[in-house]
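One protein chain omitted, others in place.
Think of it as A, B and C in the order they're written, each chain with its own count starting at 1.
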Amino acid sequence: MSLKVAIIGGGSSYTPEIIEGILNRYDSFPVTDIALVDIEPGQEKLNIVGELAKRMIQKAGKSINLTCTLDRRKALKGADFVSTQIRVGGLNAREKDERIPLRHGYVGQETNGAGGIFKAFRTIPVLLDLAEDVQEICPNAWIINFTNPAGMVTEAVLRHSAHKKVIGVCNIPFNMRHSVAEILEVPPETVKIEFVGLNHFVFGKKIYAEGIDRTQEVLQKLAGEELDYSPANIVSLGWSKTFIEAMNLLPNPYHQYYFQTREVLEKDIQAFRENGTRAEKVHTLEKSLFELYKNPDLQEKPKELEKRGGAYYSDVACSLMDSIYNNKEDIQTVNTLNNGAIPDLPDDCVIEVNSVITKHGPRPIASGPLPSTIQGSISQMKAFEELVIQAAVTGNYYDAYTSMLMNPLVADEKGSKLLLDELLKAHKEYLPQFTQVS
Amino acid sequence: MSLKVAIIGGGSSYTPEIIEGILNRYDSFPVTDIALVDIEPGQEKLNIVGELAKRMIQKAGKSINLTCTLDRRKALKGADFVSTQIRVGGLNAREKDERIPLRHGYVGQETNGAGGIFKAFRTIPVLLDLAEDVQEICPNAWIINFTNPAGMVTEAVLRHSAHKKVIGVCNIPFNMRHSVAEILEVPPETVKIEFVGLNHFVFGKKIYAEGIDRTQEVLQKLAGEELDYSPANIVSLGWSKTFIEAMNLLPNPYHQYYFQTREVLEKDIQAFRENGTRAEKVHTLEKSLFELYKNPDLQEKPKELEKRGGAYYSDVACSLMDSIYNNKEDIQTVNTLNNGAIPDLPDDCVIEVNSVITKHGPRPIASGPLPSTIQGSISQMKAFEELVIQAAVTGNYYDAYTSMLMNPLVADEKGSKLLLDELLKAHKEYLPQFTQVS
Amino acid sequence: MSLKVAIIGGGSSYTPEIIEGILNRYDSFPVTDIALVDIEPGQEKLNIVGELAKRMIQKAGKSINLTCTLDRRKALKGADFVSTQIRVGGLNAREKDERIPLRHGYVGQETNGAGGIFKAFRTIPVLLDLAEDVQEICPNAWIINFTNPAGMVTEAVLRHSAHKKVIGVCNIPFNMRHSVAEILEVPPETVKIEFVGLNHFVFGKKIYAEGIDRTQEVLQKLAGEELDYSPANIVSLGWSKTFIEAMNLLPNPYHQYYFQTREVLEKDIQAFRENGTRAEKVHTLEKSLFELYKNPDLQEKPKELEKRGGAYYSDVACSLMDSIYNNKEDIQTVNTLNNGAIPDLPDDCVIEVNSVITKHGPRPIASGPLPSTIQGSISQMKAFEELVIQAAVTGNYYDAYTSMLMNPLVADEKGSKLLLDELLKAHKEYLPQFTQVS
Partner (left out) sequence: MSLKVAIIGGGSSYTPEIIEGILNRYDSFPVTDIALVDIEPGQEKLNIVGELAKRMIQKAGKSINLTCTLDRRKALKGADFVSTQIRVGGLNAREKDERIPLRHGYVGQETNGAGGIFKAFRTIPVLLDLAEDVQEICPNAWIINFTNPAGMVTEAVLRHSAHKKVIGVCNIPFNMRHSVAEILEVPPETVKIEFVGLNHFVFGKKIYAEGIDRTQEVLQKLAGEELDYSPANIVSLGWSKTFIEAMNLLPNPYHQYYFQTREVLEKDIQAFRENGTRAEKVHTLEKSLFELYKNPDLQEKPKELEKRGGAYYSDVACSLMDSIYNNKEDIQTVNTLNNGAIPDLPDDCVIEVNSVITKHGPRPIASGPLPSTIQGSISQMKAFEELVIQAAVTGNYYDAYTSMLMNPLVADEKGSKLLLDELLKAHKEYLPQFTQVS
């Protein structure tokens, strides 16, 4: 019996991680075929990563047939899982998403603020196109989307494509669980967090270790300390005792953009002036990673990969595929249809939520009304996300403008127009849907 | 470390089943103390059942300390779980609930229609009183309520007592799963049903065996066949092909009262004329059970108990206690707070729903909007239940009247008054809250 | 400036009433053109009514151009208002809607139960077709629909046609206000009732006369009295003191079908056996009306018309057109989009509700959550209506079956099929959408 995984964006530097994840789970998740797919400009990287992947498989002694191809439709044939890890426009585009807002005094970040909006604008049409192919060629396959902004992209596919088997994943809940495990000095597997919210805007409501509620203990340790439990791509400032105690919730690292905006902005603008954007740093990091990958003696994922912000993403994805394949009914945190799990939000939107993972997809666990402290901001963020998805699909200038205006990190009549116009121009090549210009 | 279960209504003929359930799970759920509690009129039964229980424990060779007592507050001391299996007014009251409506041409049934309403009126104040004691004496204990009408009773405790650790259980979902297993000729453990609805008004939306969706196959087999998958206390008429195919849902045995009312009523009235009420039959059955129980050589639950409608209730309760105790995170079907799991119903009402069972209680799985075919009747039943709970707590005559009027099995201006007045009079002794009379 | 009213079903015996209504409002609502439209089988009636209408206009000395035509599209040209008063299948079809259910022991009524469902099945496609023509030919015209079941028909047009300017009207709220005025011995214009619910399932929440809350007084007078405030087509049984006081709401005459089902059914079956259906009575009444209409000396609406159940319908319609035309912002009770006015029901469904009438349509007045006593039954009726509309549009047999099953007056597995099959056969000619047969 065959079990095929197609990896869209297979030339990514993250690929060795997903290969490792698959190899580690081979006993329960016996993949027979892996197809690495990329686009023409990624051909060289694809070759390098593909060769490394083959060496990894060989070293592991597993009988997995790995192919590298630019022909996506061919790669989708017979696929059971389609994982996506693409970056439309590459690091150059990211660099613009970071640089342009920062230059005008706004948060310039890959998945938040104006930058995140434009990442959505570039990515959503590509994912919708992929979903159409999947629906035609391998309609029973699950799309495991870890392309950011993962929540919006997943919702866009659910709303605007015929293919409904799509799940969004993110490493933030994974990282939070691991950080909490470190704080509590217990193994990560024993930690459970009741998450509530949206991708990159998720909170932890309750923290359990071995089934014991240790929420207060963790929050007390977090409060006021310089504990850093952020992923590599953002530097956390730490939270004050007042913030933590008043909220009585575990924030995620991205919350600093929303609740520490002034400081973050100041710090980011200074860092930008001194060292350029995060994209540029990643660019250098990537280069050295690919140098490593080229080494014909390398037969495993190099440690250096863990310095990337997206580390563990693919581990998260592999766990998910394993649980779906085996109908495990374990609980994982994914981006999926709300269906009432957060009753404050529309039933048909996508949330980030603890879900029972079955062969037939995630079943979100109902968590009841949102805590009153965050009810407003989560509603607002979801409404903002709907505007972004709408604009990404219609290419309507005014839709794009209102999505900028309603983002709390832009939220300015003039700033919205300024950033919108400059980013539309900068990303023109990747935004064919935006025919209309201001 | 001690682990104590207090069984309220310990003199019930069902008790041997719960004792068996506890003994069967001893390895994972190592109970150290069992307290059987009953009221004075039940003293004799309590003694008989208590002695049998002790013989069962002895035979199993487990070191469990079992006590029998009329002092509820004493029994609650140190309890970790409090299971309730009481019948306020006993079988005599049930007999009236069945006889009086039937005599006037209405469904006369233990948990549905006018009878079910009065069972709620009698039971809810007693459970509220118990919940108050639990909250005072053993506030960390979970009340596992299998006193009917289990859904309404559970909601009443959640709404009107300070003790929030209460879960309602029912054997209907258990029975449905077992019946489906028989139909599919697979082991019951491999069958999962996505349940949606209310206690005794629950539907199966999807049926899986070994993770494979076999809904259509089961429905086709059910349609038009004389398959009987009802519990012992109700006789099923079978469902037509049109009904099953149009609904595209698995009905529960009690649905015959709502969708086959005319036939059921005719049959029940005839049966009532010929053989009296079900209560009377149960009375005879009970007597012979207690004769068996008295036998000092009997050291296990006799097979005959399975003829009772409530069979497996206690198995369901033991599984639940085991999973809570061990923080198993497995999925069981319980009556718990909606919290959005059925977004069509209020967040703060009780539904019957597949839930992840944790040390901290059930976490209902969100199932999204109700199928349009049943959205109306489930909303209507829930609204009716709220009226019953309201009346049970206030003892207000008009509240009681509107709850009768809004029950689809009464739903009649004159009939509501007729049945209400006659049942109020008949049950006077157990309805101290109803001081006002029409 | 022209002001044109097209009357679809212009050959109806009710037409003289609408002509009278228009003439009475001529000063504020200066109609210049009336087009009476009918279908071929109605040609003769159309001629008779048309001639009478002309005499009425002439006597009133108004300069209104009245035309009679079978060409609907021509009649729609230039129309500002399109009123609909059609009966698809005529009185023969109504007679079947009444007779077939009654023969099987179910309520047989024009707009409720199985009969009402089939009236919807026959009418909705015709109205959708009309709405399409209106949208094409006179897109700014308001459709004033008084074709029953008015609520469902109006919702069907709003959901399934491009023409959104449609309002449903009914004489029941009008009649209730007039009956209350009689009870209070005050002029009807001084009476206001806060209505809440659905067409033919509407309740009065509060009753004011001259701005004074007189709800309790009216309810007390209603309770237990033989007050008859029903329209001519249904005979009221009166409500008991208990019912009225417990509900604390003003019921509408059709509520007897739901809350006095047994008695009504008994009475109706007996009346049916003795005198045949209401349709047959109406048939006789109609004949004698048209005999009167033929009289060339008759120049006004004859008193005899008031014996019809639909009396004052057209008065209601004329008031509505007048207020729209003049942007009066007065309050009238109409069937229109909920938009939150009853927060328990979907925003996009049609309810019967007090609304501010503007040039741009009705603006429903928000009345807050439904009283708990009726929340369930109104939710259930609305869900039922959605199933009917769905079936009327798809012609799907199972949709039709579930709509029967979920109607509280059928609500029976076998009965639903029995009535459905017999009515489908009986009305075959008017149900082209139902190609599939059981």
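Points to keep in mind about this one:
By definition in this document, contacts are C-beta pairs under 8 Å (C-beta built on N, C-alpha and C of every residue); 3 or more make two chains touch, one makes a residue touch a chain.
Just so it is clear, the model here is predicted, and its values are computed rather than measured.
In terms of the touch definition stated at the top, the absent chain reaches A, C within the entire complex. In the complete assembly, the contact with the undisplayed chain comes from A:Y401, out of A:F118, A:Y293, A:Y401 or A:F434.
Touching the chain that is not shown, out of C:D213, C:E306 or C:E429: C:D213 (per the contact rule at the top).
Touch with the chain that is not drawn comes from one residue among C:N338, C:S379 or C:S416, which is C:N338.
Touching the missing chain, out of A:A131, A:L250, A:C318 or A:L387, is residue A:L387.
When the whole complex is considered, the residue among A:Q135, A:T190, A:N327 or A:Q375 that touches the unshown chain is A:Q375.
Interface residues of subunit C with the unshown chain, by the touch rule above, are 206, 208, 210-213, 327, 329-331, 337-343, 347, 356, 358-360, 363-369.
By the touch rule set out above, subunit A reaches the unshown chain at residues 239-240, 242-243, 245-247, 258-263, 372-373, 375-377, 379-384, 386-387, 390, 397-399, 401-402, 405-406, 408, 411-415, 417, 438.
FYI, only the chains that are shown with their structure count from here on.
Taken as a contact graph, with one node per protein chain and an edge wherever two chains touch, the assembly forms an open path, each chain linked only to its neighbours along a line. Centre to centre, using the average C-alpha position, subunit A and subunit C are separated by 55 Å. Centre-to-centre separation of subunit A and subunit B, using mean CA positions: 45 Å. Of all residues in subunit A, none touches 2 or more other chains.
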